[in-house]
Structure formats: C-alpha cells, structure tokens
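The other protein chains are all here in position, but one chain of the complex has been omitted.
The first chain written gets the first letter, and so on, giving A, B and C; residue counts start at 1 in each chain.
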Amino acid sequence: MTQDEHKEGIKGMVNPGRYGIERVAYWLMRLSGLGLLAYFIGHIYETSNILRGQVGWTEFLELTQTTEGHAILAIVIAMCVFHTVNGIRVMLGHGGIGVGKPARPDYPYDPASQNYRHKIGIYSAIVLAAVAMMYGLAVMFGE
Amino acid sequence: MAQVSGIADEQTSTPLSSSNTILLRISRFNPEHDDSSQFMEFTVPYERWTTVLEAILDVKKHFDHSVAVRYSCRQATCGSCGMMINGKPRLACFTKISELNSNVVTVEPMNNFPIIRDLAVKFERLFDTHQKIKPYLIRDDSELVSDEREFLQSPEEVEQYIQFANCIKCGLCNSACPTMATDSSFVGPQALAQAYRYVADSRDKGKDSRLKIIDDSHGIWRCHFAGSCSQVCPKGVDPAMGIQLLRGYLLGFRS
Amino acid sequence: MRESTIMKIHYGTALAAVALVAVHILMRLTQGFAESLEYESVLANYKFIPYAAMLELILILLAVHGFNGLRVILLELKQGRSYEKAVSYGCLAAMIALIAYGSRTIIMTNMGMV
Partner (left out) sequence: MVESLEFDLIICGSGLAGLRAAIAAAKKGPNLKIGVVSKVQVMRSHSVSAEGGTAAVLFEEEGDTIESHVYDTVKGSDFLADQDVAERLCVEMPQEIHQLDHWGMPWSRRPDGRIDQRNFGGYSFPRATYASDKVGFFEMQTLYDTCQKFENIEYLNEWFVSSIIHDGKKFMGVTAIELSSGTFYTIKGKALIIATGGAGRLYSFSTYALSSTPDGLDMGLRAGMALKDMEFVQFHPTGILPSGILITEGARGEGGYLLNNKGERFMKTYAAGKMELAPRDIVSRSIMTEIQEGRGFKHETGVDCMKLDLRHLGDEKIKEKLGGIREISIKFSGIDPADDLLDIRPVCHYMMGGLHTNIDGATEIQGVWAAGEAACNSVHGSNRLGANSTSECIVWGKITGELAAEYAMNNTSSNPWPHHLVSAEEKRIYDGIFRGNGDVNPYEIRQQLTDTMNEKAYVYRNETNLVEGLKKIRELKKQTWKHVDDKAKEYNTNFSNVMELDSMFRVAEIVLLGAINRKESRGAHARTDYTKRDDANFLHHTLAYYDPNEPIMKTYPVTITKYQPVERKY
C-alpha cells in the first residue's frame, strides 16, 4: 500500500490476534472461501477426466488418491465445514439477527454485537470443522 | 488560599512523588522531509491516573517541542486524539498508562489515515463519507416555522438510536476495520453507523434515500461483520451492530 | 446490477448450496468413499438424470458464489476504475468458463458420449 495513504494493508489481517475471535473468523472465512474456490476449480477439472474413459479416470484418480491428496482433501473438508457453518452465522448476522438490540451504552462499553451467541457460532464452526476433518481422515485412511 | 499548583499541572499531571516511569516510544515522521518513520524514545514518569496523552504532552513540553499530535478536550469527547497505542487504535486521553500493563508504551499514527506529521493524520475522507450518508433528519418540515413545537418521541424511541449518536468521529473504528486496511473507497463503519443512527430515528423519513447511497460497490456490503470496529470504539457506539441492522433493511429482514 | 442484488444472489446461492452439497457429499459417504469413486459408479451417477441435474445446479450455484466471493475480495484489495471493471468482467468470464467446462463433463457423460 502506498505510504501516503498509510493503509495497514493485508498485513493488518495477518495479525488478527489483536481483535479477538471475530477477527480470526473473518480471516478464516476468507481463506476457506478462496481455498474452496481453488478446490472447486480443481474438482471440476478432476471430474472432467471421466471423459477420458476408464483408464484416464483411474489414472487421474490415482494421482489424487495419495497421502498428500488425502491430506488436502481433509483440509478441504475442514474448510468446507467451517465456511458453511460460519457462513450461516455471518448471514444471520448480516440480516441483523443475534447482533443485539440498540440500547443506551454504559461504561465500560461492551459492544452487544460481539456477544456470546456469535462467539459460540464461531467456536462451533471451528470445532465442527475439526471433527469433520478427523472423520474424513478416518474414512480415507481407515481403509 | 489553598495551593492548586501541583495537582493540575496544566496539560500534564505533575509527577509528585512518582517513582514509576515508562519508556514512551513515539513514531516520528514528516512526509515532506523524511523517507520513513522513526521511533524516538523518552523516559517519562507517570501516576496511577496519567493518560497516554498527558505523557506525550509531557514530552512535548519538556523534551521535544516538535512532537506533532492532535488533542483538545482531554476527556474523550472531542475525538481528536486517536492513535495506535501498543498496536491498537485507542484514544490517547482515554487510555491510562497504568492500564496498559507494560513498561514500554509505543504510540504511532492511526492506520488507514494518511499521515500529516508524527501522530497527526488527515481526516478529510472520514468527513466526506460522513457527509455522504446525509447525516441529518430528512423530512420536509425540518425547518421550524414560528410557533411549532417539538416532534414527539418516546424515551423508548430515543433508545433506538441514542447509542449510535454517541459517535465522536474519532476514526478508531475506521482504523481497525480490515476492509478499510485495503479498500480506500469503503464508506467505513463510522459513516455506516451514522447512516443507521438517522434511519433509526423515529423523526426521520429519509431511509430510502440513505439506503440507496450505501448500496454501492464500496458501500455497506464491504463490511463482513469482523467486529473490530465495535471492539475499539471508545464510546460504545457498536458500529458493527448498526451496520448489520441497516443491512437487515436491504435484505428484507426488516422494514 | 445493484450491489444488494448481487449480494442477495451470493447469499441465496450459498444457502441453496448448503443443502445440495450435503447431498453430494453424503452420496460419497453412503456409498463408501473409495467405492463411490469407482469409474462405474461415478458414471452411473452421471447417467442418473436427477443426480446429474443436481450436479449441474451445484456447479452453477458454487461458481456464481465462489467467483463473486473472489470479486469481492479483489475489489477490496485494490481500487480504481479500470481495475474494478477488469475484476468484475474477469470474474464473470471465469465463472462462465468454469460453468461451461463443467457442464460439458456433465452433459457429455450423461448422454453417454464417453
């Protein structure tokens, strides 16, 4: 970013620790969205191999059915679950649901929008993502 | 007559018996002359109640007259003294050194605002976006005609918007917001919260025109409910709440 | 298009996708992960018209959602008239290209053109 505008730039997001879990969620949402998009494009390409017939398909499948491939898939699962659960939370928030009611603020000012409901939403998104990832790993490596 | 000198050393609270000191690191930068910013370090005494602003003014007074810093009310109502204090945007006059729990206090100009010099930053964009969202009651009879009285409004109706009316335009929220960190066209939490303040006022009839203004490619949709704005706001405005409630209108959740 | 319309589509596609992606993934799991990826079973899936239609729908929904998401991120990263135009049209083009490419797979497999 140009010095004269003094914008914090992307590095401002790399350090989400300052602003609590909501900021972490923001950052994960972006990452997972982009990750999923990348996977999605890859997935479309992957499936297009079916047009190359049984041999082509199996060939390509073997390329992905490796330990790295499974690890990537596990991350994708985690991203997908997090993005979905957090996405639903964010959508509710964006609709004005669960963000608290306007009221006279009293010192020390605790912002009502940064409430436990949304924090629970974020934590459960993370936990669910982790669980799903484990489950995926178990399924993929368990065989 | 009792002596008053001593307590209210003007602009700074005089260290009486202060044995506590901290290292104050001030970011110095004059874009007209310097290539990059540099920190200058000062050891300053403080008391339980000494604020960061007082410490900076202490430096300005006794060590280096040239520190550029904006201040006025020293009681967190004018919105002048926003700056990065130990990495977070805060009001210097509303942050006590003792509550930072650190022997080193680092002050830098607020992020996402162009620097004029040292700690003083340009506010033109904030003022412009504030004006853009039409921050006034929109209705035909807003100019009083001789004998009219007030528009009636119940205490409950006041409650609907009073929180947002507490905004002191300090810009801390704009400085903390992640969208602001890269998007210089984003209207920003300050202006969006004010848009909600007027929309939520039972006396206002300008909802539609305001919604139109913020429904723009760098408008309200560029907020992702990151919440940092609300976490740094020194006045409990909670812009994040206002923005989401406002978006509720655009999404058809509220009318 | 109004930004609010675009974003309504963004949320709408996301919501619709939740359900459909769930079905899509559950199919993988109910059939057993490895088996489900067997050439025959995949092909059979594609030939089953309701499922193929669902895949097509997912394809469109997620492409729209994903590339709009990308557009949003890019818009916020950098500003400027020509840049923003390029981002908007670029994302739209990529979206269309991806849908076309994916549809080709679905349609051709479904019609047995493999």
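By definition in this document, contacts are C-beta pairs under 8 Å (C-beta built on N, C-alpha and C of every residue); 3 or more make two chains touch, one makes a residue touch a chain.
All figures in this text were calculated on a predicted structure; none of them were measured in a lab.
Chemist: The chain left out touches which of the shown chains?
Modeler: Its contacts among the visible chains are A, B.
Chemist: Touching the left-out chain: which of B:F94, B:F113 or B:F225?
Modeler: B:F94
Chemist: Contact with the hidden chain only, please: which chain B residues?
Modeler: Residues in contact with the chain left out: 1-11, 13, 16, 30, 32-33, 48-49, 51, 60-62, 65-66, 68-80, 94, 96, 116-118, 120, 122-123, 127, 130-131, 134-137, 141-144, 146-155, 157-158, 161-162, 165-169, 198, 201, 203-204.
Chemist: Take the complete complex as the reference. Which residues in chain A touch the chain that isn't displayed?
Modeler: 104-108
Basically, only the chains that are shown with their structure count from here on.
Chemist: Could you tell me the distance, in whole angstrom, between the mean C-alpha positions of chain B and chain C?
Modeler: A distance of 42 Å separates the two centres.
Chemist: Return the residues of chain A touching two or more other chains; collapse runs of consecutive numbers into ranges.
Modeler: In chain A, 10, 94 touch at least two other chains.
Chemist: Which residues belonging to chain C are in contact with no fewer than two other chains?
Modeler: 11, 77
Chemist: Please give the residue numbers of chain C that touch chain A in the complex, ascending.
Modeler: It is residues 11, 14-15, 18, 21, 29, 33-34, 37, 39, 42-43, 46, 59, 62-63, 66-67, 69-70, 73, 77, 98, 101-102, 104-105, 108-109, 113-114 of chain C that touch chain A.
Chemist: Hey, which residues of chain A end up touching chain C in the complex?
Modeler: Touching chain C: residues 10, 30, 33-34, 36-37, 40-41, 44-45, 47-48, 50-51, 53-54, 57-58, 61, 65, 80, 84, 87-88, 91, 94, 139-140, 143 of chain A.
Chemist: Under the stated contact criterion, what part of chain A meets chain B in this complex?
Modeler: Those residues of chain A that touch chain B are 1, 3-10, 12-13, 18-20, 22-23, 26-27, 29, 90, 93-97, 99-100, 102-107, 109-114.
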